[in-house]
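The other protein chains are all here in position, but one chain of the complex has been omitted.
Coming up: chain A.
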Amino acid sequence: MDRFRMIFQYFQSNSESVMNGICGLLALASVKMYTSFDFSCPCLPQYNMAYGLGIMFMPPVILFLCGLILNRQSLAMLEEWRRPQGRRKKDLAVIRYMCSSIMQRAMVAPVVWIVVTLLDGKCLICAFSGSLDPEKFVGFANVSAVQAQQLLAKVPCKDDELMRNSPSRKAVSRYLRCWSQALGWSILLILIIAAFLARWLRPCFNQATLLQARHWSNYIDIEQKIFEETCCEHSRLFAHKCILHFFESMRQEIKLHSFSLPREAEEAEGEEDLLRGITDQDQVNKLLKTWYYEKPPLDVSQATQR
């Protein structure tokens, strides 16, 4: 248990690696979500585009928000941004650095979803099959416009009776898929080039400011953690004292009420101390009832001065 706790603490201490880990997990989760999602195009003229584009863009927004929520630093950044100045100046560079690092990490999972969607092709086929020019494809050229629209809208549904073995359907599907995959690879290429340039060119601009901003954003994180730990420890001691005080006062009350009973010499002092003078069922019941109905005040100043 101890070993587990120490490992956990080790990973937690380096908060950047924790956040990178969460970012990677979200990306994997988005791929898994896509593969397990049962895409089912409505194959109706007005609904196709809404469904296709909806599936392409709504989950990324959700994943982006999840990425922001799961990141501890976003709360720290908001707090740092909104706190009153007080006696510690606010450094905008630090806030900007934290904001940009949070955004970058949160963007990974949505981008992965969009790229996987485009490389797979189903969404785009569903969304844009109705927008194609029927003249280009042999099977749809000689029908009326309305019918062409309906047939084109049915292209994403392989099992429809009309479309089951139609070569024109396969041609349309292949055409759209080719565009979809080309778009997916292009987006990936642009993003990678942007990431590469950002990493390469960043030290050329304001490296000293960057080092400072990174250090102080790390500091804010550590300080918040240590403050919480200190408060936790404090509240533990506080609670301990409060409860001891409560038991003391109950023991005194019992002593007052049962002064007539002969008290034996305190031979087994160690155990008596632990029992704190509460030694039979009625006393325990009274103690529990008082604990529920009349909790002690949050004030141990008397207790510490004893």
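By our rule, a contact is a pair of C-beta atoms (placed from the backbone, for glycine too) under 8 Å apart; a residue touches a chain by one contact, two chains touch by 3 or more; residues count from 1.
Heads up, the rule we're going with is that contacts and distances are computed from a predicted model.
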* To do: Pick, from "CAHM1 protein", "Striatin N-terminal domain-containing protein", "Nuclear transport factor 2" or "Cell cycle control protein", the protein name that UniProt gives for the chain of this complex that is not shown.
  => "CAHM1 protein"
* Candidates A:237, A:275 or A:288 - the one touching the absent chain -> A:237
* Hidden-chain contact residue, picked from the options A:50, A:69, A:162 or A:192 -> A:192
* Asked: Footprint of the hidden chain on chain A, which residues?
  -> 2-3, 6-7, 10, 79, 83-84, 86-88, 119-121, 167, 170-171, 174-175, 177-178, 181-182, 185-186, 188-189, 192-193, 195-196, 199-204, 207, 215, 218-219, 222-223, 226-227, 230-231, 233-234, 237-238, 240-241, 297-301, 303-305
